[in-house]
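The complex appears here minus one protein chain, its other protein chains still in place.
Here is chain A:
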Amino acid sequence: MASIKNTQSKIKHKLLSWLDVAAITAWGVVMLKYWLTGKLNLLIHPDYFWLVISGGTGLLIIGFLKGVQVWKHRRRDQPPDNQQHINIFPPGWSSALLLTTAILGLMITPRVFASQTALERGVTDLLGATRSQPQSFRATVRPEERSLIDWIRTLNVYPEPDDHAGKKVKVQGFVIHPPELDQEHLVLARFVITCCAADAYPVGLPVQLPDSRDKYPPDSWLEVEGQMITENVANKRQLTIKATSLQEIPQPKNPYSY
């Protein structure tokens, strides 16, 4: 009887060891997979890619070493457990959770944030929060070469809308339909991430359309050409793009700005 119990406990211990190996390796795979499939930029700022890559590699190495160890010791008795270690979960519970999320991470592709999120996160303050010290601000860039983010940064340094009126614009972004704007206006926006998706915040500029905004559904990506004007939008005097041409474009490979 005792020997049966002992055998059962050995089998259980072996299974738990392999569960650990699977969970750690799976997380290594998830992190490297996002990098290799180019999806990592949906999650974190490129500056921290190396961290994820080395972290993923580290997890793979640990998973591999542990796997080799468990394999080599498969015929031996259960090794002594680390008594300093504290279990707050039942055995196997934690590894199972790690493994499940890793599998979910492999199955579900993270999606780029869309207009609904932008509205929730407050692009309603159309020129929302942005860096107080633009890091790559180049005032010399020709107006039509500025990206949407360049424009927002320019506005942060020179907030008077009239200073920019009349300049040519050619920017790309996704469409938001804020409820407080009329049918002839939409907001062209980009998400800016400073660290990871948890801190992504939207910035955008209102666009005055030649026709109704129903032609440009929310979340579609547009390249807007036109010129800057000053306008009262949603009871606020602000810089607006008067669009002369709106062209649908595919979602850029890297939809966020930094």
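Methods note: a residue touches a chain if its C-beta (ideal position, glycine included) is under 8 Å from a C-beta of that chain, and two chains touch if they have at least 3 such contacts; residues count from 1.
Simple rule for what comes next: contacts and distances are computed from a predicted model.
Student: Given the options "Oxidase", "Sulfate adenylyltransferase subunit 2", "Acyl-CoA dehydrogenase family protein" or "Permease", which would UniProt use as the protein name of the unshown chain?
Tutor: "Permease"
Student: Per the definition of touch given earlier, which of A:15, A:65 or A:249 contacts the omitted chain?
Tutor: Per the contact definition at the top, the residue touching the missing chain is A:65.
Student: Return the single residue from A:192, A:233 or A:246 that touches the missing chain.
Tutor: A:192
Student: Based on the whole complex, identify which of A:156, A:172, A:238 or A:257 touches the chain you can't see.
Tutor: From the options A:156, A:172, A:238 or A:257, the contact with the absent chain belongs to A:156.
Student: What residue numbers in chain A mark contact with the hidden partner chain?
Tutor: Looking at chain A, the ones touching the missing chain are residues 20, 23-24, 27, 30-31, 34, 40, 42-45, 48, 51-52, 54-55, 58-59, 62, 65-66, 69, 77-89, 93-95, 97-98, 101, 104-105, 108, 110-111, 113-114, 116-117, 120-122, 124-125, 129-133, 156, 192, 194-199, 201.
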